[in-house]
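Pasting a structure below so you can have a look.
The complex is shown incomplete by one protein chain, all other protein chains being positioned as in the whole.
What follows is chain A.
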């Protein structure tokens, strides 16, 4: 892995970096989005359609080894040659973490000193560092994060302290397995306690890792609590290494993370929108929204997204966004997607995931340009202001 910060914003901690991972031939600019996957592939976009997404931005995927626990033996994954070969995604950069937001939820009550517990569709699993490392050595991701004991924001100070102790201990156990290949990101927890966040960051920063995975967010803490918590973490981390976060996925949350100096984000938001029949429409290039792009007389649409299930789109022969050059907008109308949603056809989700991914990646590109031009805080302010006004309308 190679990482280098190439531009700092003069006001605030936001930064633009360059990331190279494993054998992936692409260089990624950060802040970047890791596309979430189910068993290694995007939820509804077939591998045939993946190349239609923006390059190289879409070549960064988030994978969860725990997804394979009940489907395929890890020895078999290893025999196939690891995830890249199994998924037919040899040019892609794969980042592994044991947690996601829909099928592998940390279950802190069942975690114990031996390992972390996760709630999955195949039941609850307690994963010990040694087992986790077996998964890593068979799946061979380009980047992996150490096992963390993530706890929700409301746990006691004592439980929080335990979670930091365990997470640090598990990191040592994970690295101790000496699994070769793949950059290691050390997990940082600490819940909603500033001191514990600081302590965890300081401990992990002492370890020999390539970057940091900031966990324990999106678990009940408020948006107002976050800046201080993020600050406590990031100020204790070396500047030259990348920082990944999980659990900040709404645009406002992403902007908050970027302000704090976070480089890598997850795309849970895209999945949630897609499942809900929603399409992103907010302006990404700094221009004002065009009124004709929006029709606001349904319950869910606002200036940032539209609800394609709404009957007003029944006969709408225009694409989701006229200005969008994704596969969906180039080929299909709102009326067709509305029909597909009405009759519960899977192509609806495929088309929505393509558009939403395309659109969210464009937001990240705009953000990077803003940081380079030292306009990020201004951009952030305007963007959040615009979203607020839209939700009031």
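Heads up, the rule we're going with is that a contact is a pair of C-beta atoms (placed from the backbone, for glycine too) under 8 Å apart; a residue touches a chain by one contact, two chains touch by 3 or more; residues count from 1.
In the analysis below, contacts and distances are computed from a predicted model.
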Omitted chain, identified by the protein name its UniProt record gives, among "Protein-serine/threonine kinase", "Queuine tRNA-ribosyltransferase catalytic subunit 1", "Vacuolar fusion protein MON1 homolog" or "Elongator complex protein 6": "Queuine tRNA-ribosyltransferase catalytic subunit 1"
Identified contact with the non-displayed chain, of A:25, A:88, A:181 or A:373: A:88
Residue of A:71, A:181 or A:373 touching the missing chain in the full complex: A:71
Residue touching the undisplayed chain, where the options are A:13, A:43, A:134 or A:382: A:43
Residue among A:80, A:126 or A:250 touching the omitted chain: A:80
For chain A, the residues touching the chain missing from this view: 38-39, 41, 43-44, 46-49, 68, 71-73, 76-77, 79-80, 86-88, 121, 314-315, 317, 327, 331-333, 335-336, 338-340, 342-343, 345-347, 349-351
